[in-house]
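Here the complex is missing a single protein chain, while all its other protein chains stay put.
Letters A, B and C name the chains as they come in the text, with residue numbers starting at 1 for each one.
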Amino acid sequence: MKQIKSIGLFTSGGDAPGMNAAIRAVVRTGLYYDLKVFGITRGYDGLVKGDLYEMDAKSVANIIQRGGTILKTARSQEFLTVEGRQQAYDKLQEAGIDALVAIGGDGTFTGAKKFIDEHDVPIIGIPGTIDNDLQGTDFTIGYDTAINTVVDAVDKIRDTAESHDRVFIVEVMGRDSGLIALRSGIGTGAEAILIPEANLDFSDTLDRMDKTRKNKSSRIIIVAEGDEAGGAFEVADRVKNRFPHYDVRVSVLGHIQRGGKPSCMDRVLASRLGVAAVEGLLAGKSGEMAGLIGPDVCFTPFDRAIKHIREVNPNLLKIANILSL
Amino acid sequence: MKQIKSIGLFTSGGDAPGMNAAIRAVVRTGLYYDLKVFGITRGYDGLVKGDLYEMDAKSVANIIQRGGTILKTARSQEFLTVEGRQQAYDKLQEAGIDALVAIGGDGTFTGAKKFIDEHDVPIIGIPGTIDNDLQGTDFTIGYDTAINTVVDAVDKIRDTAESHDRVFIVEVMGRDSGLIALRSGIGTGAEAILIPEANLDFSDTLDRMDKTRKNKSSRIIIVAEGDEAGGAFEVADRVKNRFPHYDVRVSVLGHIQRGGKPSCMDRVLASRLGVAAVEGLLAGKSGEMAGLIGPDVCFTPFDRAIKHIREVNPNLLKIANILSL
Amino acid sequence: MKQIKSIGLFTSGGDAPGMNAAIRAVVRTGLYYDLKVFGITRGYDGLVKGDLYEMDAKSVANIIQRGGTILKTARSQEFLTVEGRQQAYDKLQEAGIDALVAIGGDGTFTGAKKFIDEHDVPIIGIPGTIDNDLQGTDFTIGYDTAINTVVDAVDKIRDTAESHDRVFIVEVMGRDSGLIALRSGIGTGAEAILIPEANLDFSDTLDRMDKTRKNKSSRIIIVAEGDEAGGAFEVADRVKNRFPHYDVRVSVLGHIQRGGKPSCMDRVLASRLGVAAVEGLLAGKSGEMAGLIGPDVCFTPFDRAIKHIREVNPNLLKIANILSL
Partner (left out) sequence: MKQIKSIGLFTSGGDAPGMNAAIRAVVRTGLYYDLKVFGITRGYDGLVKGDLYEMDAKSVANIIQRGGTILKTARSQEFLTVEGRQQAYDKLQEAGIDALVAIGGDGTFTGAKKFIDEHDVPIIGIPGTIDNDLQGTDFTIGYDTAINTVVDAVDKIRDTAESHDRVFIVEVMGRDSGLIALRSGIGTGAEAILIPEANLDFSDTLDRMDKTRKNKSSRIIIVAEGDEAGGAFEVADRVKNRFPHYDVRVSVLGHIQRGGKPSCMDRVLASRLGVAAVEGLLAGKSGEMAGLIGPDVCFTPFDRAIKHIREVNPNLLKIANILSL
C-alpha cells in the first residue's frame, strides 16, 4: 500500500445541508495529519476535467453553518464511460492525488465503486443526502435538517388549516423512501402519513377520517413523493370525492427541503464522518462508507451501503397511527 | 350616537400572521376602557349564526406570537344576502353588541360597508392580509412576516441553485399584486422579478440573462402568481426554450406564506391598530379602516381603502433592476 | 397486579422543549387503550395538592410544536416529606388514578423512586431535560432543541466576532455536564470547548491559541457553566491576561436555551417515549424510565438512569480538538 500524502475531495448528487461541514472536517483533518488536500469541483465532472484546487484551513473558514456545497455538484455523463474514468484517473495522477473522499448518496458510491474496480485509488465515502436511504449509518448528513425544514413548513400550514378548518395534503421529498415523510409526519402530528414502504390502503385512511370527524376540524396529510396513492393532487381528489364539503388544499414543499443552515446534529455528524473518512484512508481502508451507528463510527462497503431496503421502523408506523387520533 | 358598552370582534378572509396580536390588542383595549368584548368565530359566518363568546384578558394570553387566528375565519354565502345580514344584525342585538371590529382584507371591508349601509352598527376595520394591497396603510398585518417567510425559503433554494448552477423560478403569492414578489425579490437578490404591475416584456429579461451569462452560474427568478408571463411553469418553459442547456427548476412556495410566528413589525403594527380601532369606535368613528402611514395611525373610509390601485413604488422597481446585475 | 384503568401524568424539574409532545403522546396513547388520563399540574406540588383534571384528545391538540409544558412544573417541599407523599397518595386514591407517568430529569425520578418505595403506585418515567445527563437513553427530550438554540445564537455571535476580529467567550448551560457545550461547540466550529468532564488544562488552550494566531482573527470559546476554568468571565480574564491586545467579549446565553419550538428529533423522541411509557405501565412495568438506545425503546430502572456518570464520548473530544485548527 502506497503511503497517502495527498487527498482529493468532492461532493456529488443532490446537495444536502451539512456537506460544507463535512468538507471542512475533511480538509482540517487532512491538514492535521500533514496531508495536502485538494477540492475537486462539481463532483465527477470536475474529476474528469481536473477542476481542482488546493485547500487550506482558511478555505473552509466560516462555512460550517452554510447550506449547499462550496465545491458544487453536478452530473457527469463522461464519468459513466470507461474513457471518462480513465481520464479522471489521469488527472488525479497529474495532480499527485493519492486517495479520495466522496460525499454524496447512492449514485456517488456506485460511481466510486466502479472507479476503484478499474483504478488503484482508495476512496472513502461520506453519506451526504437528505433522503436517509443508505445502509450503514443511522442518519445521512442533511436528513435532520430536512425534517426540521418540513416541520417548520407544516407548522406554518397548520396555522392556516386550523384557522380555516381545512384539510391540507402536503407532499414532501422521497421518491423511493418515505423516511422524510414518516418522521416529519410524526413531528407535525399529521393525521395521516402516506409512504411507499407502508403500502397502506388509502381507503382505510379515509374511513379513519370519517370516524374522527367530530374531533377534528382541520387535518394535515403528509404524502411522500413516491407513495402509490399518487402525488398530493391525486390524494386531494380522493379526499374531496369522499368528503365533498371539505375544504382541501395541496402544498408541494419542493426544493426548500434541500437547503438551509444545517442543524447541530447534521453539523456534528458531518464533522465526525469527515474526520473518520480521512483517518480511514490513512488506516488503509477503501471502498467503504463512513457512517454512524448508535454512538460509534463504522465503515460499510459501498455495495452494502447502497442496497436500498424498502423498509421503515415498524415502531414509527405504529406510533404515527396511535397518535393521529 | 349611542354609547358603546360592548363590542364584537371577528377575523375574515385569508388568515395572516399578526391577526392574533390584533385580537389581543382589541380585547385588552376594550377591557381597558371597561367595555364588554365578544369574539365572533369564523368571520361573517359566525356573525350570521351568532357564534360568539365573551372574552377576557386571559382569553388572549400567550397568543401574540401565534400565527393564524384563534377566532377562525371562513366564507359566508348567507352574509352576501340581505336576509343574512338582517340575521347577523338580529344576533348582535340579541347579544347586546353595539359595535364591531373587523380584521381582514378587501372582501372583509366590502362586507362591512354593506352592513353599515343597511344597519346601525358602527364598524372599524383593521387591515389583516399578507397581500399589502390596501390603501390607507403603509403595510397590512401579515405582509412583513410573509416576505420574511419568502426570503427564508428562497435563501434555502439559493443554496441549491448555487451548488448545482441552476436557474430557479420561484412563484410567490399575489394574484392581483406583485408586492410580495417585489420586496422579497429585492430581499433575496433575485436576478429577475416578474409582477403584474410592471408589465415587463419577458423577452427583455431573457436578453439580460444572456448578457450577464458569464457573471452568473445560478439565478433566482421570482414570479408573482398573477403576472402575465404566466405562472412559474410557463416562465420556466420560456427560459428553457431560450437557454436549452440551463438546468431550470420551479418552486411554488404556496401556503407556507400565510402562516408562522408574526415578525416583530407585524406584532407592533397589529397592537397599534387594535388599540386604534377600539379608540376609534369610542370616538364615534365608523366605516373606516385603521392604518399606519409613516409614524402615525390614521383612518381611511372603507371604499377608499379597498380601491385596488395597480401600481408599485417605481423606486423599488428601479432598484431591483440595478441590483440584479 | 391491579388492572390499570386510569393514569395520571405530570412534568417536573426544569421545562424542556418537547415536554408538550410527550404529554400529547401519553394522553393520546392512554385514550387509544381506553384509559382515563388525568393531567396533574405543577409536578409533585400538584400531586400533593390534588390539582388535576381529566384530559381528552382535544386537551392536547396543537401543542406538539410548543415549548414549555402546558401542565407546568414547580418545586415541592412537601413531597420531600413522608407526610407529603402520603397526602399525594391519598389524592391519587381519591381521583381513582392507578398509575403515573412522570416527565422530567434526575430529581423527578429520585422523587418517583421514593414514592414507589412507600406506596403501591406504578410509575414510568420519561426523560425530559435539556441536559442529556441521564443513563438509559441516547438523548433526553429537549437536548436536541437546546443545542440547536445554542448553535443559532453562536452563529449570530460569530458574525460579530468575524466583523470585529474579536474573541468571544460563550457560556452555555450545564452545571454538571458539558454535553451541551461539547456538541454545540463542534456544531459551531468553536476554537475551544471547556467542559467539566475533560479536565483540560486551560493554559494548553491558551498555548494553542498562541500557535494558531496567524490563521485566525476571530475566535469562539464555548464554556459549560460548570467547568472548572470558572465561568465565562474568569475565562475572559485569563485570555486577556495572556493576550492583552485581544478584544475579548463574554456572552452568557442563559435561559433562551430552555425554550422554543422543539426540533423534529425531540418531537419524535417525545412521541415514541410517550407511547412507550403508557404501554410499559400496561405491561406491568414500574420504577423504570423509557429511553431510546439506538433505534430501540428500552427501559432502565430509575436508580440506574439517574446515576450521573462524569464522562463524555472521547471521540467527540478528539474531533473537537482536530477541527479547531
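Keep this in mind: a residue touches a chain if its C-beta (ideal position, glycine included) is under 8 Å from a C-beta of that chain, and two chains touch if they have at least 3 such contacts.
Computed from a predicted model, the values in this text were never measured in an experiment.
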item	value
Interface partners of the hidden chain - shown chains only, full complex considered	B, C
Contact residue for the chain not shown (choose from B:Q257, B:S271 or B:S286)	B:S271
Selected from B:L52, B:I186, B:M209 or B:A277 as touching the chain missing from the view	B:I186
Interface with the unshown chain - residue positions in chain C	11, 14-15, 17, 19, 42, 66-69, 72-74, 149, 153, 155-160, 162-165, 168, 249-256, 258-260
For chain B, the residues touching the chain missing from this view	24-25, 28-29, 31-32, 57-58, 62, 64-65, 138, 144, 147-148, 150-151, 155, 158, 162, 183-184, 186-189, 215, 261, 263-265, 267-268, 271-272, 275, 293-297, 313, 315-316, 318-319, 322-323, 325
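Criterion: only the chains that are shown with their structure count from here on.
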item	value
Overall pattern in which the protein chains touch one another (line/ring/star/complete/other)	line
Superposition rotation for chain B onto chain C, Cα-based, multiple of 5°	180
Rounded Å distance between chain A and chain C, as computed from the means of their C-alpha atoms	28
Chain centre separation (chain A, chain B; CA means) in Å	36
